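Omission of a single protein chain aside, the complex is shown with its protein chains in their original locations.
Naming follows writing order (A, B and C), and every chain is counted from residue 1.
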Amino acid sequence: MITTDELQINIGPQHPSTHGVFRMLLTVDGETVVHLEPVFGYLHRNHEQLAEVNTYLQNMPYTDRLDYFNSMANNHAYALAVEKLAGIEVPERAEYIRVLMVELTRILNHAGALGFMINDMGAWQTPLAFGIREREKILDLFELVSGARMMCNYFRFGGVVRDIPDEFIPRMKKLMIAMPAYMDELERLLRENEILLARSEGIGILPREVAVSYGVTGPVLRGSGIAYDIRKAEPYSIYDRFDFDVPVGSVGDVYDRFLVRIEEMRQSRRILEQIIEQLPDASGGHINPKARQNVRPPVGDAYARVESPKGELGFYLVSDGGTKPYRYKVRAPSFINLTPLGDMCRGYKVADIVVILGSIDIVMGEVDR
Amino acid sequence: MDLVVQIMFGVTGLLILGAAFMVVSVRNIIHAALWLITCFFGIAMLYLLLQAEFLAIVQILLYIGAVAVLVLFAVMLTRQIDDPDEPVLFQRWRSTLLITAILFAAVLVPTIYNHNWLIFADPQPAFAGPRELGFAFMNAYLLPFQIAAVLLLAALVGAIIIAMEDQEQRRVRVLTLAEEVALRGEREPSPPTRPANPQPASSSSNPTPPPAPEQAGEGA
Amino acid sequence: MISAVPLEWVLILASGLFCVGLFGALSRRHAVSMLMGIELMLNAVNINLVAFWRYTQPDEVGGMIFALFVIVVAAAEAAVGLAMAIAIYRTWQTVNVDSVDSLRG
Partner (left out) sequence: MYDVVDFLLNTQLGLNSPDWVVMLISHLVVVGMLFAVAPLQVLFLTYYERRAIARMQDRVGPNRVGYEGLLQPVADGVKMFTKEDIVPDSADKIVHLLAPIVAAAPVLYMFAVLPWGPNMIAVDLPTGLLFFFAISSISTVGLLMAGWASNNKFALLGAMRAVAQVVSYEIPALLSLLFAVMFAGSMSLMAIVEAQGGLFISTTDVPSVPDLGLGWFVFTPVGFLAFVCFFIAALAEGERTPFDIPEADSEIVAGYMTEYSGMKFAMFYLAQYILNFLLCAITATIFFGGWQGPGVAWLVSQSLSADNPAGNPVYNVLAGMLGTFYLLAKTYMFFFVMVALRGAFPRLRIDQLMNFGWKFLIPLTMINILSAALWIAITRWGTAQGFGIIEFAGEPGNLVRWVIAFAVTLVINVAAYWFLARLNVQDHAARQAALTAGGLAVSPPRSA
């Protein structure tokens, strides 16, 4: 009603809700965002260049640090790329274990992402504690198999570094019995809370055409109504053996991204159930014994992509026949998903941008690399 | 006891006049507004000395809580706080000062001293609490009370109309992405109601054509 | 109070406040500053009203009522005045009343 001066505000690089060192250069008119420019690169640590002076196996722990929430998924994509480049077979049991780990990762990532996002909306840590609680249980399982909770470094070319221990499957079954109740609880929290609805419905709409033109992937794209999932579109590993659905939203707002994430957790649980049924016994081995870890792939290039919890994660490798990759490139979903942020936030209020940012679910380790 | 009251009156008066003087003389307009609040506070103290409790509270509630905050707000909105090159006062401020000084010293003070005020020799203790005021408002002063209400309403409407811009001049609202896309007509309207659940696209049906796989997507 | 402080003292205080307010209203260039000067003058009037009520007619509420009406008018005046200051600022990008002397709307 009253024309006010436009004001420029820096949100970040040090700010409670930028999920890392990230800056949003904001032009506001009153409380309305006129322009938003995402500025990143503060966390750049030379990941891709570093990879070119390391051997292939030495790079495996580095991929953990990309998206530190989902080290298993990163490992998977990188292992797939190297296996494609060097032509390494993976035993049946190893494939199952890999998919099992990756789907567990998806559940823990979505639980954490939802918790953090509601935290950004201003809830004082209780929803975050909800998310973290479930994540902790899954991290316990990861600790059981790999010895580490976050930086698992569990995958190897041609399999996984060691077989799952005996008590793993019973503990996982116990966890999975509790899971539906947890997911229902989370969904009720989202669907029935008036304030959460008011803060998420109609906020940060990303129309489907725009989403496609930006190359957005993952739950953000599916929230905009496009059923694109690499596990379906270009099944890798053994995903063609499982029966699961791809949830999509209709409007493309924050609320749809909520619901898509919750439904994806349910579908992941469905996959986990099928894995437990079909898991081959240990006789097949957890790693291809012929696969050399000090791999020396033939000259050529390979691109492998997986559906990481945040979207399409791809590794592009060029080999010159040596022990180190000649070129190493990461297609990081957080980075690509972050590019439409400026457009998505325009016209909304200052309070909404942190929610929109939270709903994109970025990890700055992956954005800046 | 008299001396105490006189000292209190003196301190209050000095506070009022000093703050008022700062209001008209400081350069920074925010500081002027803060001095104005101090002045209002002093006046509330004076009302307490004059045993007008209710008025003192209303003074604080309305002048400090509403008018002064409104002034501060308006100053912050206009944001032209400090322009060191521009003088604070008009060119002719000296003549203005002279006029007001003459008004004070030659007109008001002699008048006040020369007039014979009809003061009761032995006035009873005053009490005009909310109950007495309420009766007065509802009986003797009912019409002025209602006129004041109408005045407030008119001021409210007037302020809104003045501060509101003309429809043509109004700055166009910042469009959100969805509105822009809808405006460009690139998107056929989606169903008006949101489905109860995100519909799982059946695994058998062919999915929407995927976006082109972006190898080395962001163009390093 | 009433025996210790004569009515004249209060009246002189009020008239001093009035003169300071008048000076502010006449000589400041900033529109909001002028408004503050006017508020000071209105307050001076209020002090007068309350003083007369207290010293001459403490058994009636008329003085208080008038003071309350003045407060109401002052509030209305502040709202409209500030709206005008904002309107001026929007049109001319300044609140200096010297440079706002054209009669074009």
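List of remarks:
In this text, a contact is a pair of C-beta atoms (placed from the backbone, for glycine too) under 8 Å apart; a residue touches a chain by one contact, two chains touch by 3 or more.
Everything numeric in this text was worked out from a predicted model, so none of it was measured.
For the chain that is not shown, the touched chains among those present are A, B, taking the whole complex.
Contact with the chain that does not appear here is found for just one residue of B:Ala66, B:Ala140 or B:Leu156, B:Ala66.
Summary of contacts with the chain left out: across B:Ala20, B:Leu34 or B:Ala136, the touching residue is B:Leu34. By the touch criterion stated above, the residues of chain B touching the omitted chain are 30-31, 34, 37, 53-54, 57-58, 60-61, 64-66, 68-69, 72-73, 76, 129-131, 171-175, 178-183, 187-194. Residue-level contact of chain A with the missing chain is found at 7-9, 15-17, 31, 118-127, 129, 133, 193, 195-196, 198-199, 201-202, 205, 250-251, 349-352, 354.
Definition applied: only the chains that are shown with their structure count from here on.
One finds 64 Å separating the Cα centroids of chain A and chain C. Per-chain CA centroids place chain B at a distance of 14 Å from chain C. Residues of chain A in contact with at least two other chains: 2-3. Within chain C, contacts with two or more other chains are made by residues 86, 90. Against chain B, in their complex, chain C makes its touches with residues 1-5, 7-13, 15-24, 26-30, 32-33, 35-37, 39-40, 43, 46-47, 50-51, 53-56, 58-59, 61-62, 64-65, 67-69, 71-80, 82-87, 89-90, 94-96, 98. Residues 1-3, 5-6, 9, 13, 16-17, 20-21, 23-24, 29, 32-33, 36, 39-40, 43, 46-47, 49-52, 54-55, 58-59, 62-63, 66-67, 70-71, 74-75, 77-78, 80, 86-90, 92-93, 96-97, 99-101, 103-104, 108-109, 112-113, 117-120, 123-126, 128, 132-133, 136-137, 141, 144, 148, 151-152, 154-156, 158-160, 162-163, 165 of chain B are the ones touching chain C in the complex. By the touch rule above, chain A contacts chain B in their complex via residues 1-5, 29, 32-34, 48, 205-210, 212, 215, 217, 221, 225-229, 232-234, 243-252, 256, 259-260, 263, 267, 303, 305, 312, 314, 316, 329, 331, 335-336, 339-340, 343-344, 346-348.
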